[in-house]
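Worksheet: the structure to be examined is printed underneath.
Every protein chain except one is present and positioned as in the full complex.
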Amino acid sequence: MDFGTFLWTTFGAFLTLATFSFLYKDNPFYKIAEHLVVGVSAGYFVIILWHNALVPLLFQRLSDGDWYFLWLNSSKPWYWIPAILGAMMWTRFSRNYAWISRWPIALYIGIAAGLAVPLEMANRVNKQLYASMAGVINWGNFWGQDFLDVTSGYSQVIIFAGAIAGLFYFFFSKAHTGAFGGVAKFGIWILMIGFGASFGYTVMGRISLFINRIQGLGFWGEAAFDASNPNHSGWFLAVFWLMIMGIAAYVAVELVRFARQKA
Amino acid sequence: MRRQIPLALVFIFGVFMIFQYFVPHESSEWIYEFLLDWIYIIGIFALALGIWSLIRVSVAKIKARKANWGYPIITIAGLFLMILFGFTGYRDGSLGFHFMTAEGLSNPMFRNFFDYILIPIQSTMFALLAFFIASAAYRAFRARNVLASLLLVAALVVMLRFNPYMGPIGPYVADAASWLLNVPNLAAKRAIIIGIGLGMVATALKIILGIERGYMGKG
Amino acid sequence: MKHKSLVILLFIFCAFTLSAAQEDAAPVDTVQVDSILPPAPVSMLTAKDGENDHGHSITLRWELSADDGAGQNSVLSYEIFRWVPFFMDTLQSIQDSLEQTEAYIAELRTFLPRAEKRLKEYRKRKKPKLVIVIFVDSTQFYEDTIAASKRLLPEYEEQLKQLRQWRKQAIDEIPQAHTSYPEQGEWRKVGTALSGQANFKDVGVKERKSHDYMADHTDYYYRVDAVTADPAIRASSEIVGPVQSYGQLFNTGRIPVFVAVLVFCLLTILFVTRARRGAELYVRPLAGIEAVDDAIGRATEMGKPILYVLGLGTAADIGTIASFTILGRVAKRVAEYQTKLIVPCYDPIVMTVAQETVKAAYLDAGRPDDYYEDIVYFVTQSQFAYVAAVNGTMLRELPATNMYMGVFFAESLILAETGALAGSIQIAGTDQVAQLPFFIVACDYTLIGEELYAASAYLGREPILLGSLKAQDYAKAAVIILAALGLLAASLDWTAFINLFSVTS
Partner (left out) sequence: MNIFDRMMSLDRRWVFLFLAAVCVITYIIDFQIPIRVENEVKTIHEFIDTLKPDEIVFIAIDYDPNALAELHPMCYAVMEHCFRKNLKVIITALSQNGPGMAEQAIFDIADSVKMDREYNGVHYKGREIRNGIDYAFLGYKPYFQLVILGMGQNFRLPFPTDYYGTPLDSLPMMQGVQNYDQVSGVIAIEAGNIADAWIAYGQGRFYFPLALGLTGVMGADYYPFLNSRQIFGLMAGLYGAAQYEELADNPGLAKDGMRIQVYAHLVIILFILMGNVGYFMSRSEKKRQGR
């Protein structure tokens, strides 16, 4: 690792710590990291969308024509339509013509809504309905073989009944009273158990995210103190300690402020 | 005019897209792909509006000189540096501006900004979840009523699934956890998904039919 | 690509058998593939156009060879052959030279400006360095090559035009060329099916310029070979054909979806017209919705802002569109109460639409002067950078109420916990099933799934919108009844009923 890379990794480590410092409270380090990441990521997306989307989707399709024909003789001149629609969005920069931007938005939302109707009906309603119909209940093995057997008949009955009761809960035009209310109550119980289980299940994966960051900091620390590196120089340690001292200074200032508040 | 034309466009394109789903023919496919490209391209053009908004809000903060006014300078600097790096790159060994080819993506400074600024902060933000999931559990998992207790017990059982200190009840806890994940969880998901599906279709239909116009200023 | 790797695999098989045959004399342990008798061929081979697709495909079905999984059990795979006229090779060679020419032209076009730039540099140097003078007269060299390239380029371009013309003609002639069966052509392998598999879909590409283009309305002929471990020992089936592919106008596999959409559409229109005529419609109260009003009032009392997060969806997500309408209602009340509203956005189009919505809401509330553009602003299109910014906003502005409505992913809990830290009342609603547990745990009120879509109707209290809720309820009732019937049918082994609801393709 050369000195340039070391400086960059040190900056990365600093930003990692700065972001973690948010857990304690909002502070200048976090503000730096936050504002930096917003600007850099916005710029990053401008570049990525330009190079990976605008150029191949639009420019390359038009550019095999001649510019003095306004690319109307290119192989796909109809790509002028979305380009014009896109440019219509820019009428929002003007106060008087901003209403024109509603046309591309209307198209956008119309296409999206039209796409969603059959697709969501198929994927969420039809397929789930078919899945709950086709799930034959195993009456022969109703009580299962061992403790809380997933494949047993009663488990399948609970899946079916739970899904139905859950749907009862979502009825809007009927008050949750009487027998209907009872079923809906069972439905919300099932929903809550499901949410709890799914919360518990996710905890596991999230802990490893933190471990991952710790390892990242560990690699950086090793790089700073690795004397076997031929490029290693006193500068590495100097930068390391500078960073530690900066953080320590801030903590000290905070402590003093805290003590004064108490006093 | 200003209201009717957009509503007509929504209706025409919405209805067309619904029917398109049922027509596998090549011509219908061609229009489908073309319209999807429209969506992408309109979205990219709109990014200019977004960036303009970001710059304007930041500049306004800097000008107002209220608390924290210095930080937006970092945002603006990061934004412009990243755009600058993304459009410059090496070709034939010399540095230059390249708009139509993607040399900028392999510009070393562009990569460094990505690897040592974006990646560390974003993955650390993600890693904060490890802590927030703990504090949320501590704060909210109180057996206040039946529903909260169900939530609490289900989560506890699943979290204890692999715990080695459970002694003789260990296997039962593991079985119970997998039962909870595969039976009530599945039922809950199915109910919610069907409900969401109907809600989505209803909302999309209301938009296409012009009943719901909240998205473009009601009325 | 697929075919290429299959050919490679076939080649390896052949190479192995050849080498095994040659090395018979070698002392090392040799492979003893037991001598295999020729297997029985497949029977009842049929071919027809691929169903419910855009054309360019043929589906083959057959009955397994008697030696597949039974008998000698020697069939390892089936190889599918299609009769291909030699004309396709001509087309291929046109394709190849066309691509070659395109490559040349591209090369020349990149070379020319570079060479000219270099030439200029050389000319500028009045006294060339000694080394260069000795080895090559670079100026002369560059002048020559540039001249040659400039001469060649139009020639190539002319050639390219000619080749494109030829290709177009040749592609148009593909159906004609297939009519010469069985003359002027040969059988070529188009795919492999594994043993035990009794069908194969020969799928071509619809792009005319592609190498794998399969023309519609063309007579194709097929044959299936049952192949053993020794590729030389095989049995060919009878030939089927001619068969043509073409695109369908209606996907019959999606009939259940069509019926569902139609019925639901009619239900919605029915209840909306009924509501318009003034029928009384009851909707049960939802805690999350009622909390919205209280939350706005609370913010006004405390003199703190309201933060509204539209989530990570684009304006093409229905969840986000539903959120716009909720935002409209909220913004109207916020304008009436004269509270501050903050709407940071993740997507530029979402930002644009949200600005329109909020502006209209302020206008509706009779306070257009209170509206300013930066109520709704864009942050960035990167998930965790957006979260970082919203988190910062929450801790600095300390909003009285946070609302998260729309499409959320892993950031849901980070936002909700930070909001709780800031002491805000939080109301969430999402259609992302995986994120619901986190909102339920960390927020004060959560709209679960469908409730998000119902929220705009609830907040608006307009009879027309409430009418569509009624349609949703009837659809749910239909789902419940059908599911129960299906369960009964499944228990009685009445699969025909259940298959009515299966969506294929």
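Letters are used for the chains, namely A, B and C, taken in the order the chains are written, and counting of residues starts over at 1 for each.
Note that a contact is a pair of C-beta atoms (placed from the backbone, for glycine too) under 8 Å apart; a residue touches a chain by one contact, two chains touch by 3 or more.
In this text, all values refer to a predicted model and were calculated from it rather than measured experimentally.
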Statement: Within the entire complex, the undisplayed chain is in contact with A, B, C
Message: Using the touch definition from the top, which of A:Leu70, A:Ala175 or A:Ile211 touches the missing chain?
response: A:Ile211
Message: With the missing chain put back, one of A:Ile48, A:Ile100, A:Val203 or A:Ile247 would touch it. Which one?
response: A:Val203
Statement: Per the whole complex, from B:Tyr21, B:Phe87, B:Phe126 or B:Phe141 the residue touching the absent chain is B:Phe141
- prompt: Which positions on chain C touch the chain that was left off?
  reply: 5-6, 9, 12-13, 15-16, 19-20, 23, 26, 28-33, 69, 76-77, 192, 194-195, 229, 421
- request: Would you write out the residues of chain A that touch the absent chain, in ascending order?
  value: 23-24, 150-151, 203-204, 207-208, 210-211, 214
Residues in chain B touching the chain absent from view: 130-131, 133-135, 137-139, 141-144, 152, 156, 159-160, 162-166, 170-171, 174, 178, 181-182
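Here, only the chains that are shown with their structure count from here on.
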Task: Express in whole angstrom the distance between the two chain centres, defined as the mean CA positions of chain A and chain B.
output: 5
- prompt: What whole-number Å value describes the gap between the mean CA coordinates of chain B and chain C?
  reply: 17
Task: Specify, in ascending order, the residues of chain C that touch 2 or more different other chains.
output: 254, 257-258, 261, 264, 316, 318, 321, 349, 352-353, 356, 379-382, 384-385, 388, 396, 436, 438, 440-441, 448-450, 454, 469, 472, 475-476, 479
Of all residues in chain B, the ones touching two or more other chains: 18, 21-22, 39, 42-43, 46-51, 54, 68, 118, 121-123, 125-126, 128-129, 133, 137, 151, 189, 192-196, 198, 200-201, 203-205, 207, 215-216
Task: Provide the residue numbers of chain B that touch chain C in the complex, in ascending order.
output: 18, 21-26, 29, 39, 42-43, 46-51, 53-54, 56-57, 60, 67-68, 92, 118, 121-123, 125-126, 128-129, 132-133, 135-137, 139-141, 151, 189, 192-196, 198-207, 209, 211-212, 214-219
Statement: In the complex, the residues of chain A that touch chain C are 19, 22, 25-26, 30-31, 33-34, 37-42, 44-45, 89, 92, 101-102, 105, 108-109, 111-113, 115-118, 120-122, 125-127, 129-130, 132-137, 139, 160, 163-164, 167-168, 170-176, 191-192, 195-196, 198-199, 202
Statement: In the complex, chain C touches chain B at residues 52-55, 114, 206, 247-251, 254, 257-258, 261, 264-265, 268-269, 272, 314, 316, 318-319, 321-322, 324-329, 345, 347-349, 351-353, 356-357, 359-361, 363-364, 373-374, 377-385, 387-388, 396, 410, 413-414, 416-418, 420, 431, 433, 436, 438, 440-442, 448-450, 452-454, 456, 460, 464-465, 468-469, 471-472, 475-476, 479
